[in-house]
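Everything below concerns the one structure shown next.
Apart from one protein chain that is not included, each protein chain of the complex appears where it belongs.
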Amino acid sequence: MRKQNRVRKGVAVLSVCALAAGLCSCGIDEKSEEKKILWVVTEKRLYDNVNLAAEFIEGTNSEIQVDIQTLAEYKEEREPQIQKLKTEIMAGKGPDLFLLDSIPENAEREGGFLIDNPYKTMQSGALASLDTFMEKDSYWEDGNYNKTFLKAGQYDGRQYIIPMSVCYYVLPRSEDIEEMTGDTLEEWLEQIRASDDIRLKQALYMFSAHGARWMQPAADYETKEVLLDKDKWVEFSEKYFQFRKEAYEEISGKENELYFRPLNKTLLAFYESQIDLQVVPDIEGRKMASIMSYGAVSMSSDRKKEAYDFLMLFLNDRTEQYRKKHADDSSMGLPSLYGYLDGNYMPVQKTAFEQWGEFPSEEMIQEMQESFREIDGAYFLTEGERALNFDVMAGNSRVTNLNCDIETEFSKIADTAIDTYKMLVEE
Amino acid sequence: MAKKKQKRILFLGILSLVFLYPVIYMLVCSVWEGRNAGISLMGYYEVLLESPGYLIKFWRSLGMCLLIAGGQTVLACMAGTAFAKYRFIGKKFWLFVMALFMILPVQVTLLPNYILMEKLGFLNSWKSLIIPGIFSPFGTVWLTFIFQSIPDEWLEAARLDRANQLQIVRYIVVPASKPAVVTLFVLTFVESWNMVEQPIIFLEGELDYPLSVFLASVMENSMAVQSVCGLLCLIPVTFFFLYYHKELTDGLRDILWS
Partner (left out) sequence: MRKRNSGLLLALPALAGFLVFYFVPFLITGWYSVSFGIGKREFVGMANFQDLFENEMFLLAVKNTLRYMIVTVPVTLFGAIVLSILLQNTVRGVRFFQLSFLYPMILPIASVVLGVQFLWGESGIWNKVMELLGGEAKDWLNSSAAFWVLCILYCWRFTGYYVLIYFARLQMIPKEYYEYAMLFGAGKFQSFRHITWPMLIPTFMFTIVLSVMNAFKCYREAFLLGGNYPDDSIYLLQHFMNNNFQNLNYQKISAAAVSIVAALLLAAGVVYVLYLIMRRGKKYG
């Protein structure tokens, strides 16, 4: 019996040792010293430009290999992919660079986002602060980046995210349409209501699909305040939906000629020239743009400098310079980028307008630049905006089709929105 | 007296129906193809005959859960006996800690577990799901409580007969608490069957996921298929119950007469 016990004890001790040894040995990574791998995560919409940038980087720096991971489109694949990435990121083994996009607030993306709420992600310590790189980068002094956009990507005074494209709505006004003199959306409403021009009424009528833009920014994530003013918002909704009811008769049945549009290539294709672009303000007179794509570097990355350089390829003229320098080379040149990442939405610097817009007319470029100057700031689209937008559309149908009372409906909607923002901000 | 029994059975019966409501709902869903198509067996056809994917997932999930339940039961019997009837250093402390740890939700230790799995090389294999499942503290803690009620004299008697520890576990403790042991098996099976977060994180690729992941979110297009799969889930446990019911209800009676 004793011998048996001793043998068993020995076996037990041995197995514990084996377990420990196994744990330790598996910790030793095999490091391949060959190439530094830069792991970039992006979305399908941005893939083409990211790929060009990858080619450029690999062509100019033989030590780097860029691995581009594109997030899946369909829910079944995308959801688990994102969960896994998030775990990897938190475990310190995630991607080096994020080049992600956002979708409009009235659209839905099945499977969710890798970064649901950029504001909160900045607070989590998952992203690296880019200040040290930006200070040494001359681009930020001489370049054309619209600095008002930078604030959204800052937290606690440090820059974590760099917005790469924005979206704001404008009224494309040809000469025969009267100019909007008001500063706030409410004043525009009054003017349009009093006007005879049915086109303006059509445009304003359709703006109900963008309820989340009526008052922005809706929340401040640093001070943890909800900025959405319930009274003003409900007041405006009452006036707005009242207007909609009155205008319905005039508008129904007629083809829509005028819309408040986002400034994108569709607009440029539609209107060749001779129009004045007026930025649509919000209820409090602010002109805000939503950020539609952005770049950020991971805190756990070992190649922060390389990731930052990659990111900057979309903003600075490094590729241009290279092309000029090697214009005489007979070998296949490296691709050029023209100062923008996102082909769908407005770039963040004026110098990119021409290329991005596929060479619109001089006047158009002027208009674009003018409207650009008017923008007060930018914000990220979060669950708050999407939920609010969705609620406004639902409220719209209830008010129009079921004839519910406007004030009660929109009061409820405002309450829910404020609750949601509160939760988002405080969590 | 008979009337009282009848009343009781009636009460239990009605209660069962309330509990069974979603099962009934699922049965209906599995044949209802929406307002247009009405009643159809397409769901069953697709799952059982057309795409083998679901059945494969089912059998693999079954295998995995059986392994987890089996492993946990064996380990828990051993450890439960040790905690209940033997002494060793820090026994009370470890028991307490184990009881406490049953409470933590998955996300809490998910990240450290992920790092651990990576170091051990278990990622992307079902080992990462099975092995932690086997070592869950639940079984040990519960069986400790159960085993405490087994009279010490029985163990003394066995020891006098020169039985070693494993034999004591196998021939005295387990038979005396068969209902509990079998119940543990069933409960562990059920819990591992419902595992969703770990497979998503530790496994790569949709094909590897157990059935529970597929059934965890509502997919509007394939409601009938989901319902059929859901009904499939009920089969293993039903089977256990019907087959092992004797073990579940036998009490100490067996031991006393042996």
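Things worth noting here:
Think of it as A and B in the order they're written, each chain with its own count starting at 1.
Note that a residue touches a chain if its C-beta (ideal position, glycine included) is under 8 Å from a C-beta of that chain, and two chains touch if they have at least 3 such contacts.
What you see is a predicted model, and the numbers here were worked out from it, not measured in a lab.
Note that of B:L75, B:L123 or B:A158, the residue touching the chain absent from this view is B:L75.
Residue-level contact of subunit A with the missing chain is found at 5, 8-9, 12, 16, 19, 23, 86, 89-90, 92, 115-117, 120-121, 123-126, 298-301, 383, 387, 419-420, 423-424, 426-427. Residues of subunit B that touch the chain left out of the display are 5, 8-9, 11-13, 15-23, 25-26, 29, 75-76, 78-79, 81-83, 85-89, 91, 94, 96-105, 107-113, 115-116, 131-132, 134-142, 145-146, 148-149, 165-166, 169, 176-177, 179-180, 182-183, 186-187, 190, 193-194, 196, 212, 215-218, 223, 226-227, 229-230, 233-234, 237-238, 241-242, 245, 248-253, 256.
Just so it is clear, only the chains that are shown with their structure count from here on.
Taking each chain's centre as the average of its CA atoms, subunit A and subunit B sit 45 Å apart.
Touching subunit A in their complex are the following residues of subunit B: 110-111, 114-115, 118-121, 162, 164, 200-201, 204, 206, 209, 213, 217. Of all residues in subunit A, only 1, 4, 22-23, 26-27, 76-77, 79-80, 83-84, 87-88, 90-91, 93 touch subunit B in the complex they form.
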